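One structure coming up, written as structure tokens, with questions to follow.
Only a single protein chain was left out; the remaining protein chains are all shown in position.
So that you can tell them apart, the chains are marked A and B in the order they are listed, and the count of residues begins at 1 in each.
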Amino acid sequence: MTIVACLKWVSHPGEPHDERFSGMSPADQSALEFALRQAEQTGTGVTAITVGPSGADKVLRDALACGATRAIRIEAPTTAAGTDVATAIADHIAEAQWVWCGDYSLDRGAGSVPAFIAAHLLAEQALGVIAAELHDGSVHATRRLDGGRRELLEVHAPAVVSVEGATARLRRAGLHSLRTAAGATIEVIAATTPIHQAEFMVRAYRPRARELPAPAGEGPLDRLRVLTDATTSSAARGEKTTLEPAEAAERIIRALRDWGYLTP
Amino acid sequence: MSDGTISFQERMATAEFRVHHDAHIVVDGKVCADCSTRECVVACPASLFVPTSDGGIVFNYEQCFECGTCYIVCNREGAISWHYPEGGHGVVFRRT
Partner (left out) sequence: MNQPDVDVVVVGGGPAGSCAAIVAARAGLSVVLLERGPFPGSKNMYGGVVYPRILDELIPNWWEEAPIQRWVTRRSTMMLTDTQALTVDFRSEAWGKPPYNGATAFRPDWDHWLAGYAEAAGAQVLTDTTVVGLIRDAKGAVAGVRTDRPDGDLTARVVIACDGVNSFLAKEAGLYEHTDAKHFTLGVKETLSLPKEVIDERFAVRDRHGVDIEILGGTGKVNGGGFLYTGLDTLSVGVVLKLPKLAAQQQRPEQLVAGLKAHPAIAPLVQGAELKEYSAHLIPEAGLTMMPKMTTSGMLVAGDAAALCLAAGIWLEGVNFAMASGMYAGEAAVEAVQAGDVSENGLRGYQRRLSDTFVLKDHRKLRRAPELVLSDRVQHLYPGMIANVAERVFHVDNPHPKPGVRRILAQERKKAGVRRRDLLRDGWTGFRSFG
């Protein structure tokens, strides 16, 4: 059985290009810890994998020092696009049973890599997990939903689980394993698929402007009420229908387009 | 921002502290109760020793520079137990 921890080399938000302030994100640390625990339970090892430049070896050495048994780095620039990262990883861990990822990386990652990996591996997924319990042959994961609700999932191998930071505290590396890890070999391989630069548009988030017809009402106060009053029937602000999944998806996309969230 | 007017909280926010879950300095309030000099209150550059109205001392370890001033100025045996935080934790300087 192969257990994989996908780790990303990230820099401190305040010190973008400074290696002294770089390392594993808290979420990745939790992912690694779960992987190590699972490996201990099942008597196997953990493969730590990263996609990045040579500086990223740092997170792999940290992982080795904590008990990972193999370390692979797929050569790529720091700014590789998420989909390419996922493809590159999935290509190298085709036989993986459990893939642990951090939920989002510090450097404005969108958390999409784990989902793409799961898609590539045709694996089950539990993403953005806030708690995970390791069971024999399965993982019980808790996800946060809107409105304070929780979703409980039971996933079976092959599966991708992405966890939030602080879900598990990464163990402290022993002194002698730290020394060994410093000299350990890291398998560096070229990606089998092309890796593109991620395209970032750096700008302040501003919701798209929308035209709102003035609500009906006598005076300004009435109109304000119509706009803000929660007692106005919810039908006016949304709709409730029962549809087949394909139709429902279609309907959602249309609505998003109408509301201006998707370009036509 | 004119620097003369910033609050102490803002001042401390200019330094980074990677706080460990265990306190590296523990202050024994019982010993402090009958300390009249209160050297630590004035001397700690991070102002982490705060006298309470009932004559005690509240201490917070989170924003500590790990300088050692407190255990050196305090002359009461057993008031302060002082260690460095676990490796990798505590203050991280940048432009010092």
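Here is the rule we use: a contact is a pair of C-beta atoms (placed from the backbone, for glycine too) under 8 Å apart; a residue touches a chain by one contact, two chains touch by 3 or more.
Everything numeric here is computed off the predicted structure, so don't read it as measured data.
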| Which of the visible chains would the unseen chain be in contact with across the whole complex? | A, B
| Out of A:R150, A:R179, A:H196 or A:R257, which touches the unshown chain? | A:R179
| message | To test your reading of the contact rule: which positions on chain B touch the chain that is missing from view? | response | 1-4, 6, 8, 10-12, 14-15, 18, 37-39, 41-43, 45-47, 65-69, 72-73, 75, 83-88, 90-96
| remark: chain A positions in touch with the non-displayed chain are 20, 172-179, 182
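Everything below uses one rule, namely that only the chains that are shown with their structure count from here on.
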| request: Averaged over CA atoms, how far is the centre of chain A from the centre of chain B? Could you give it in whole Å? | output: 38
